[in-house]
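In this view, the complex is presented without one of its protein chains, the others remaining in place.
Moving on to chain A:
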Amino acid sequence: MDPLLLSRIQFGANISFHILFPTITIALGWVLLFFKLAWNRTGNDAWIHAYFTWVKVFALTFALGVVSGVTMSFQFGTNWPGYMETVGNIAGPLLAYEVLTAFFLEAVFLGIMLFGFRRVSNRMHTLATLLVAFGTTMSAFWILALNSWMQTPAGFEMRDGVAHATDWWAVVFNPSFPWRLVHMLIASGLTVAFLIAGLSALRHLWGDRSASLRKALATGIVLGAVLIPVQIFVGDQHGLNTLEHQPQKVAAMEANWETRPNVPLVLFAIPDEAARENRFEISIPDGASLILRHSADGVVPGLNDYVGDHPPVLPVFFAFRIMVGTGLLMLAVSWAGAWYLWRRRELPKPLLWLMVPMGLSGWVATLAGWYTTEIGRQPWLVTGVLRTVDAVGPVPGPQVAFTLAIYLALYAVLLVVYLGVLVHLARKAAKEGDPEPAPAAADRALSQPARATE
């Protein structure tokens, strides 16, 4: 039992499980703020009902994100001690700033956001919502700064095999960071847009016609329809950035073996790394050159220039195609939804049914995107600085195998339960609908001290 392979699987499983939840909370925090502000401004209770429905999802998702994140912070030490020993001087401050500026902010104000509605002023409750949203976004900022630095390291020098920062600005704002951050934040927005649309569509199909549901459904569809073209543009720019700084990754994404002009866009193939060729290839002539170099005879780098130093081709190639394919599906579904909302005010049943499974499309695209970029970094942990094989710890294989098995079982169960509870919450909400304020208490149905005085 190879501890390196097992540790890689374990970390991969852990980060895959973890990322599912921040991907939701980052953008959901801002959507909740939007619901809250809309209620503050209009006084229409449908908005605050939508807030309370989705704040439950936020709490649940946040809890899962926290516990899986804590697990990850320990795994740096338990499985990859060579990582911090080599680049600790860089990674350390970035992680420390995440804890200091983001974690505490989220964790403390989450309590007020969840349970403080009647205990603090409305303004304070809105501020708590804002701070939680801001905290999750700051968290993403620091983690992506570190992750991007591992992809495209800058602003440091090596002394005795240990990285030392020479320019913190260059460390944080390393070449791939801006595009990667924007790409991830929009991915989070899309994940939430489709999750909200999907669960709302389910409620609609169950016969729920409450006002808060309509608001949420429209929010999800419009958010998705607006963000997806932006994401396609940003993704393209991010790809060009990768071409500049990690050409071997792009070569793997395109399954292009030779550096040459007029490279076709491979739509489908089974890349064969042993024979160094593609089987069953279906491609568009000059396509890759056009996309990557904006010219039919543009030269695109090939894998054969990086033998022994490029990522495994097959997983990167397919992960990339799954991500792009999911994105195109998102484009079609959200624009169809937006069109129906705008022209007919009502969605046709087949589209609603399609939106239910699309509720998880954000997860699929995000995971596929992460696999593209993270597997695409191999065999390096920090490009050009530290190889994955040199970072693994001394823990014997059987111990890693044992913990890996339990982690996998635990994650599988938690994932099923999480999705089950989401559906359960939607069913409950669909059954109960929006609460009608009791006549006598109409003016203070949802009110709390600050609002009552307005």
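Structure notes:
Keep this in mind: a contact is a pair of C-beta atoms (placed from the backbone, for glycine too) under 8 Å apart; a residue touches a chain by one contact, two chains touch by 3 or more; residues count from 1.
As a working rule, contacts and distances are computed from a predicted model.
Looking at the choices "Cytochrome d ubiquinol oxidase subunit II", "Helix-turn-helix transcriptional regulator", "Peptidase" or "Thiol oxidoreductase", the name in the UniProt record of the chain not drawn here is "Cytochrome d ubiquinol oxidase subunit II".
Screening A:M84, A:L240 or A:L329 for touch with the missing chain picks out A:M84. Within the complete assembly, A:F103 is the residue of A:F34, A:F103, A:F173 or A:W339 that touches the hidden chain. Contact with the chain that does not appear here is found for just one residue of A:G12, A:P93 or A:P178, A:P93. Considering the complete assembly, chain A touches the hidden chain via residues 48, 52, 55-56, 59-60, 62-64, 66-71, 73-74, 76-78, 81-82, 84-85, 88-93, 95-97, 99-101, 103-105, 107-112, 114-117, 119-120, 162, 164-165, 168, 393-395, 399, 403, 406, 410, 414, 417, 420-421, 424-425, 446.
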